[in-house]
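This view holds just a subset of the chains, kept in their places.
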Amino acid sequence: MPTFDHTDLLLPPEPGQRALARELYALAAEQPIISPHGHVDPALLAEDRPFPDPAQLLIVPDHYLTRMLLSQGVPPADLGVPTRDGSPVETDGRVIWRRFAAHWHLFRGTPSRLWLEQTFRTVFGVHTPLRPSTADALYDEIAARLAEPDFRPRALFERFNIEVLATTESPLDDLAQHAKLAADGWGGPGGRVVTTFRPDDVVDMEFEGWSTNVDRLGDRAGEDTGTYAGYLAALRARRAAFIAAGATSSDHGHPTARTLDLTPAEAERLYDRGRRGEADAADAEAFRAHMLVEFARMSLDDGLVMQLHPGAVRNHNRWLHARHGRDVGGDIPQATEYVHALAPLLERYGNDPRLRLVLYTLDEDTFTRELAPLAGGYAALLLGAPWWFLDSPEVLRRFRETVTESAGFYNTTGFVDDTRAFCSIPVRHDVARRVDAGFLARLVAEHRLPMDEAAETIVDLAYRLPKRVFNFGGDHHL
Amino acid sequence: MPTFDHTDLLLPPEPGQRALARELYALAAEQPIISPHGHVDPALLAEDRPFPDPAQLLIVPDHYLTRMLLSQGVPPADLGVPTRDGSPVETDGRVIWRRFAAHWHLFRGTPSRLWLEQTFRTVFGVHTPLRPSTADALYDEIAARLAEPDFRPRALFERFNIEVLATTESPLDDLAQHAKLAADGWGGPGGRVVTTFRPDDVVDMEFEGWSTNVDRLGDRAGEDTGTYAGYLAALRARRAAFIAAGATSSDHGHPTARTLDLTPAEAERLYDRGRRGEADAADAEAFRAHMLVEFARMSLDDGLVMQLHPGAVRNHNRWLHARHGRDVGGDIPQATEYVHALAPLLERYGNDPRLRLVLYTLDEDTFTRELAPLAGGYAALLLGAPWWFLDSPEVLRRFRETVTESAGFYNTTGFVDDTRAFCSIPVRHDVARRVDAGFLARLVAEHRLPMDEAAETIVDLAYRLPKRVFNFGGDHHL
C-alpha cells in the first residue's frame, strides 16, 4: 500500500525552497478562513441537520466529478444526478460510490483528487487510499462519521476555523435562512454566515422567466417594477435587505464583461422593450452591460463590493442541460475581453477608490495582458482568485507568476473558494495557501524578496486582504 | 570537445525529482511505439529500398530545418528543396550538409536540434558533435551506415520497436503501397503499417482542383459524384476500402474547427453550388463545417476514430509557396476557437461514447480555457498531443501543466508524432516520454500522486492509451 506524505503537499520539491515554503505555509495555516464568496446552501447551517450518505454528500452534487465520468461515458444518472423530468436515477449511495471509485484513476493530477483525498483525511480522519477495492471500507468509515454530532454542519464550521462565510442569494430570496441564522447568533451584519446579492435572474433578459422574476422582485420589494424607475427602486430596496442580512458584496455572472453607460432614457427604453418581450440578444447584452454601471453607482451609495464573474457559456452541453438542468457541469469557458468591455464603467467610476470591483476570469490568457494592467492602473479594480476551472494548484501558481509583476499582491483579493461543497472549503483554502507559500519561497530563494516581507505577505493573502477587501472589518497597513 | 551526457536528457535537474523521473522513464522507455498518425510515405516500407544520402534523408525534406535557415536568409534552393517550375536547386548532398552545419547554432534550444542529435547517436551510432568543422566526418559516417542492410526502412522499423505505424492517404489514393505491405505481411487490418483516411482534397472546395478531385473520387469509388448523395456514397465506399487496408481513423485538416449541422437539402445545395464553381469562401467554410458532422455520423457506423487538425494558415509565405509549393514550411498558426465552433457537432454527437473525436491545436492558449474543459465534459472528445510547432519539450510540459487539471490524463491520447521523418520517430516519442516522466515525477515529489499510480500512468501514456484510443486493440482498465 503506497504511503502518501501530506505535510509537504504542493510545496516546491527543491529542498532549499521547500524549507522556506514550510516556514511561510506555517504562518498561513494558522489563519482563520475568510470565505467571501461561495454557493453553500444557507439552510445547511441554519438547520444544522446531519449530512446524508457519503455519495449524496461528496459525489452527486459535485459536477467536477460527474462531468469527468461523463467524459468517459458514464451517464450522470448512473451517479445519482437528478433529472428534470423526474425519470429515475441511481439512488443507492453505495452503488454510486463504487461506480465512482472504479473511475478514480481519471482524477490523477486533478484538483478534485486533492480535494477529496484531503477531505477524507483531514475532515473525516480516513487514511485508507481510495481504490476500487477499498471503496466499501471508505464508504462505511465516512458514513459512520457522518452519524456523529461532531460532523454536523455547525460543528464542522467551528472545526474548519471559518471566521465568515458568504452564501449567494437572488434578490427574490426571502432570506429566511439568514434570518434564522441571525436569530441563532450566526448571521446578520458582522455575523459568521452572511449573504451576497446576486441579481442575474432579474437583470439578464435571457434568463429563463426574467419578466416574471421582475414582477416577483416588485412584490418582494414593495415597488412597482412596471417602470424602470420602480425596477431600480426595487433593486435598491433588496440590496438594503441583503445588507441587513449581513451582505457586504454583490455578484454578477454575465456571459461577457461588457459594460455600457446609458442615459436613463436609453436604459428605460431597453427595459420597456424587455418587459414587452421584444428584446433581442443585443438588447439583453446592452441591458446587462448598462446594469453593471448602474450597480456600480448603487455601490457608491450603499458600499457593496461588486464581483464580476464573466465568460461562462452556460449549458454548452445541451443534452446534459435538457436531461439534468443547470449547473451540473455543462458550462464551458470562452475567450473573454476586458480592456474594451470595461472601459465605459471605468471611464465613469474606475478612479474612485470608494468603488471596489473584483474581477474574476475563466480565461487565464488575460492575466498578464489585460487583468494585471487594469488592476494595477485603476483604483476601483481588484483581481479575484482563479475561478472554477482555474482554482487548481497549477493555475493558482500561474496566477501569481503572471499577475504579480504588473498588479502586485495587493491588487488581488486573496483566495475565494466559490464552492457549494462545504466540506471542501478547508482544503481549497489550504491548497491556495500552499501554492502562495511556494511562490513566495521562490521569490525569497531568488533574492527578490526578503523573508520578513514574504512572511507578512503570506498572512495578508491568507487572511487580512480578503477580510479588508470584502469589508469584513480589520484594519492594517493594507 | 564537450561531452554531452544523454542518459538524463530532459529529466528535471533537481536531484530528488530526477531520481523519480528516471524510474518512471525507464518504464516508458521499454514500451513499443504506437504511431497512430503521421506522414511517412508508405512506399518507404513497401519497397524497403536503401535511403538516399544523409542530406536528402535528413535535411532536404525537413521543413523545420529549411524554414529556420530561410529565416536567416538562406534560400531553400540552396538546401536542395525542389522548385515547382523545375528551376535548378543544389543537388550535392555534401554541399547541402556543409551549408546546414554552418548554421547549426541557429537550432540551439530547438526540438530539431534534439531530434537530429539523438538521431545521429541512437539511430546511426554517430557520437561526433555536429560543427562546421565536423560536417564532413558526420556526413561520411552516416552515409556509410545508410549503405548497410541494417539501415533499410524495415530493419529500422524493427529496431525502433514500432508496433504500429499509420500513414495518411487521400481517398483518391489507390492504396497500392498498402496492398503491397499487406501482401508482405506488414499491412492490412491489425497490421504493422496501416493507412488513415484524409479527405481534405475532396472536401475542401478551396483545395486546388477540388471539383476535379471529386470527379476522380467518383471514379475511384464507382459512384456518381454528380449528386451529393453519390458523393456521400463514394466517401463511404472509400472509407470501407481504407478500413480494409487497416485504417482505424480519419483525419481532417481544416483552417478552423467550425462545425455545422445542415439538413441534407441545405448540404446538397452547397455541394451543387461548389460543383458549379459558384461557391464563395463562406460556402466552402460551411461545407467543410458540415462535412465534419457528416463524417462523425459515418464514424458511428464504421468506427473510424476522427482526428481534427485545425488552425493552420496554409501557404502564408507566398513567395515560398510560389517557388517551392505546399508543405515546405510556409504555413503559420492562427488563433483557433473551439467552444462555439464545435458546438453543433457536440450538440449532435458529443455525448455519444461510440464517437471518438481527437482534437489537436496549434494554439496553446486554448489548452486551459477551451480544450481541457471540453475534453473533460464530453464523452466523444479526446485531446491529441501537442502538434507541429508545439511538439517540443517545453510545450509538451506545458500541455500537461495546463490540460491535466480539467481533463486528467485519460482524456488525452498519448503521444502522436505526426511526422514524415521516419528516422526521427523514436526520438520524438522518447522526448514525450521523458517530459511526461518529468511531469509525473513532480506530481510525486509534491505529494500529489503516489509513485505506484504515476508508474501506471506513464505506461498508459506511452503505450496503452494510444493503442486503445486509436483502436489498435488492447484492453485495460482505461
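Each chain carries a letter (A and B) given by its place in the written order, and its residues are counted from 1.
We take it that a residue touches a chain if its C-beta (ideal position, glycine included) is under 8 Å from a C-beta of that chain, and two chains touch if they have at least 3 such contacts.
Fair warning: this is a prediction, and the values are worked out from it, not measured in the lab.
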Practice item. Because only 2 copies sit in place here, please give the count for the whole complex. Key: 3
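By our rule, only the chains that are shown with their structure count from here on.
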Exercise for review: Could you work out how far subunit A has to rotate to sit on subunit B, using CA atoms and steps of 5 degrees?
Suggested key: 120
Review point. Whole-Å distance, subunit A centre to subunit B centre, using C-alpha means?
Key: 40
Check your understanding: Inside the complex, what are the residues of subunit B that reach subunit A?
Key -> 14, 16-17, 337, 339-340, 343, 346-347, 350-351, 353, 365, 368-370, 372-379, 381, 400-402, 404-411, 442-443, 445-453, 456-457, 477
Study note, to complete from the structure: subunit A contacts subunit B in the complex at 2-6, 8-15, 67-68, 70-73, 105-111, 113-114, 129, 313, 316-320, 329-330, 332-335, 362-365, 389-390, 392-395
